[in-house]
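Just passing along the structure, written as structure tokens.
Below is a slice of the complex: some chains, not all, each in place.
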Amino acid sequence: MKIRIINPNTTRSMTDKIGHIAQSIASPGTKIVATQPDSGPRSIESHFDETVSAVGVLDEIIKGEHDCTDAYIIACFGDPALLAARELTTAPVLGIAEAAFHVASFISTKFSIVTTLGRTRIIAEELLKRYGFYDQCAKIRAAEIPVLTLEHEPDAALRLIIEECRRAKEEDQIGAIVLGCGGMADLTEHISQEIQLPVIEGVSAAIKLAESLIGLRVRTSKFGDLAFPNPKEFQGVFAHYSAGASMQT
Amino acid sequence: MKIRIINPNTTRSMTDKIGHIAQSIASPGTKIVATQPDSGPRSIESHFDETVSAVGVLDEIIKGEHDCTDAYIIACFGDPALLAARELTTAPVLGIAEAAFHVASFISTKFSIVTTLGRTRIIAEELLKRYGFYDQCAKIRAAEIPVLTLEHEPDAALRLIIEECRRAKEEDQIGAIVLGCGGMADLTEHISQEIQLPVIEGVSAAIKLAESLIGLRVRTSKFGDLAFPNPKEFQGVFAHYSAGASMQT
């Protein structure tokens, strides 16, 4: 089976890291295609970044539809374009925030999130509400590190994240921590050992859940609001979307 | 004062209609700039359409920032890119769904929504929850007409909308109806007279609320998650966003 994992930002080193983590957790028979949009922001740290990144995510879904993809993963903690992506395919599509929340809820009754910048807390809060995990999240915490610091100063970033995770463990009465950024995917084991608490990271979680859905042969429902979009004309730089029907082949 | 009303789709006749309604309701001193993206879908009827349209909305905000704009309105009932747009400016930004819900809540304790296609119901439901009006909405109804039918077969569309509004009045125990599409803006008075119930339409509502906010001199908060996005590099067709700092001038 083939899983396409899409890093919605355009930082190659992050895409590579995500792909590496994904492949290392995937089952032997699973082929990981780690990809990133041709166009979009280097990192996603605001509603603006997220909104712009969404189009690139959809392009990667469309490419995947021509590449016999069995499942898709959107590897940014805001799950950009998730519902739109589901419209474009019958393959399952998962976001990494979504995946992490689901897994955390299986092994604990309360978890906290530790994310990068405080200004993205509202995005996580919105997702918790939409997916139904709002009451199961004790607190959304931010280590206040820009996303790319995870790439350029990994040691400093790690130290700050561990500090925030420690506060979460001491103050939040939780059973697990969810790491709130795709770029933290390689830190999970280290942090978990350091603070002695289960730490859930969305990239791995999404890969294994995607394999589950493939194994179950469940497909994104084409009844109701996730049906393929009605074909229509698009203008300008998006004119290539006009051939909507081709999305369905 | 100058209000930029952005039709997120690329159908000129709809932009003109929206601009016309907007100007007719605006105060004498208000200049309406009705605009639409250079790129994007002809109509918005799915998560996919909405996600793609969002980038065009942001471009129009950025243009507006170089045009002394006092407030912005996003004139599609899904309020695409609303929070991202608010990040890009200190001027107030309103969505027409948001505006319609607020106004409906001032004059009734329960309202129903009548929208175009059933598949977009979930978008309205999500917005009701996000803004806090979920309990005040009795039912989200769809007349099952494609958006562009409002342009091409207005009489047939009107008849179907009135039928659905009548069912809403009879069955939903409501005090008002919210029309769930920017393209219905010119039908409000006709429908209201026909069914004898207050009918709220978001374009007018948003114009008057925007004038209120301008009059109050309240500005989109730059503290917390609506602060200007951190400047960063963008790739590909979005490379022009890299000069993030210029957004703030």
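Just so it is clear, A and B label the chains in written order, and each chain counts residues from 1 on its own.
In this section, a contact is a pair of C-beta atoms (placed from the backbone, for glycine too) under 8 Å apart; a residue touches a chain by one contact, two chains touch by 3 or more.
No experiment lies behind these values; they were computed from the predicted model shown.
Participant: In total, how many chains does the complex have, if 2 are shown?
Facilitator: Identical chains making up the full complex: 6 copies.
Keep this in mind: only the chains that are shown with their structure count from here on.
Participant: Using only Cα atoms, superpose subunit A on subunit B and state the rotation angle in degrees, rounded to the nearest 5.
Facilitator: Going from subunit A to subunit B via C-alpha fit gives 180 degrees.
Participant: Between subunit A and subunit B, what is the separation of their C-alpha centroids in Å?
Facilitator: Their C-alpha centroids are separated by 29 Å.
Participant: Taking the complex as given, what residues does subunit B use to touch subunit A?
Facilitator: Result: residues 10, 37-43, 45-52, 54-56, 58, 81, 83-84, 86-88, 118-123, 126, 129-130, 146, 224-227, 229-230, 232-239, 241 of subunit B touch subunit A.
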